[in-house]
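All protein chains of the complex are present and in place, except for one that has been dropped.
Chain naming follows the written order as A and B, and within any one chain the residues start at number 1.
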Amino acid sequence: MIEFRSVTKRFPDGTVAVDDFSLVLPSHKTTVLVGSSGSGKTTLLRMVNRMVDPSSGSIEIDGEDTSTLEPVALRRRIGYVMQNSGLLPHLKVLDNVATVPVLNGVPRREARQQALTLLDTVGLDRALADRYPSQLSGGQQQRVGVARGLAADPNILLMDEPFGAVDPIVRDELQQELIRLQRELGKTVVFVTHDIDEAFLLGDQVVILEQGGRIAQVGSPTEIMEAPASDFVASFIGADRGKRALSIRKTEHGFILVDGEGRAAGVLVGTADAG
Amino acid sequence: MNLLSEAIDWLFAAERLSGSSPVPLRIGEHLLYTFVAVLVAAVIAVPLGYLIGHTGRGRELAVGLSGAARALPSFGLIILLVLLVGVVRAPLAAVISFVILAIPSILAGAYAGFEAVDRRTIDAARAIGMTEWQILWKVEVPLGLPLLISGLRSAVLQVVATVTLAAYVGLGGLGLYIIAGLALRQFDQMLGAALLIAALALVLDALFAGLERVVVPAGVSVGRKGFRPTSNRRRAVMETSIESGRG
Partner (left out) sequence: MNWILDNLDLMLELTLQHIRLSLPPIILGFLISVPLGWVAYRFQLTRGFLLTVAGLLYTIPSLALFVILPPILGISFLSEINITIALTIYAVAILTRSVADALGSVDPAVRDCATAMGYGPWRRFWTVEFPLAGPVTLAGLRVAAVSTVSLVTVGILIGVQSLGYLFTNGLQRRILVEVFAGVVLVVLVALLIDALLAMAGRRLMPWAPRPRSSRRLALRGSAAPE
């Protein structure tokens, strides 16, 4: 469990990225922080592994105040996946995945052996192990990034817009893959995105942030969709434009669901009952 | 540091102005050779560099040639040309070698300046209906000017250094004091002249550094503050080294 307690972050230039933020992130669940730029979501994420230290307030991991922990050691037991994968360009795929275990003192052979298994876990062909990151596609790089985040078998996985830079089809694939992984592994995932659809897809708990890290609403996707807490939330999730209001339309071939803007949102199955 | 004060004494002795080999004359010669050589080199290299930069053709060749030119020992080149052209026409031979040595830096400065211009800017210029000629004069030349000046700056320094060596084949210039001093073991004269040469190089360098700053178009200077050179600039330096070797 990760707990933010009245956390404020003021940067040296005076901007307040996060103001008096408190939240509990339950273990083995995916919490998605979603907001537009300036909402402080990345700052919040980076405070968990002390890439950023709060100006005031505290962050606890399983009851332990992180400010009492050594940052480097803390980072080695928290997985981190970032946009553009952040792979080390001068290391082969396998060594990238093995980085953190090696830093932790695991013998290189053993670490590489584990890394091979991790490639399987994230659905990558073992043949890619000896390539350099620049020789992979964006989607492959991102999978390597996830494998690396999991390599030290951390309880916590921080993901900073990990699928922001890949094209929509690959993003869709990676999202499904993450859902599958999370079902198997049950990590405490903190996921940052500006895409509300991604948040609803992946989050057990979704945190909608306004400017300065103010929480507009916290809840499960269902709770938020059922009852947006404010006009801001309604507009953010698109409910006010009818984006979330689905209706059935009959076509020659069956029934499809369309949203308030008239776009097809899906196909209705079991149409005999619906019709 | 006794020698240093002797060198200073030598520099400020009355004979430096009145003697058979007055300092102002030597400075004048040194500058004259430098500017003639750089001018000739610029007349050849700037249009060529612009052509390469604008069309993107011949770049590999230019990079290769500049690279090879850097390996060319300038002292050897002077002597080679003197023997080729004839010892009696040593000044001509020397100037030819200065021109050869100055061309790569200027060429690199000219085309690197064009390459450093954001491709999207050129694209936009074309999209709003500029002719190729207008793109050249209104976009590429002004934006590429700082790097061209930087290339000229390196060329000038390279030639100043090489003119110094050319005293060995009987050319005038400040190097003469050192070459003559070596034979006679006149260390005060050598050191005095060396200081003068260093000062001359530093002054020219400073002048060009100032010029480089002045010609940066107003809107561009804002972005130039950051300490990282743009990747294009860096690539230009990496592959062609505007700052080439010296004599």
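Convention: contacts are C-beta pairs under 8 Å (C-beta built on N, C-alpha and C of every residue); 3 or more make two chains touch, one makes a residue touch a chain.
Keep in mind it's a predicted model, so treat the numbers as computed, not measured.
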Checklist outcome for this item: Of B:Val23, B:Val38 or B:Ile79, the residue that touches the missing chain is B:Ile79
Checklist entry - Which of these touches the unseen chain: A:His28, A:His90 or A:Arg108? => result A:His90
Checklist entry - What subunit A residues would touch the chain not displayed? => result 49, 51, 72-77, 80, 82-84, 86-92, 99-100, 103-104, 132, 134-141, 148, 158, 170
Checklist outcome for this item: For subunit B, residues touching the missing partner are 1, 3-4, 7, 60, 67-68, 70-77, 79-80, 82-84, 87, 157, 160-161, 164-165, 168-169, 175, 178-179, 182, 187, 190-191, 193-195, 197-198, 201-202, 205, 227-229, 231, 234-235, 237-239, 241, 243-247
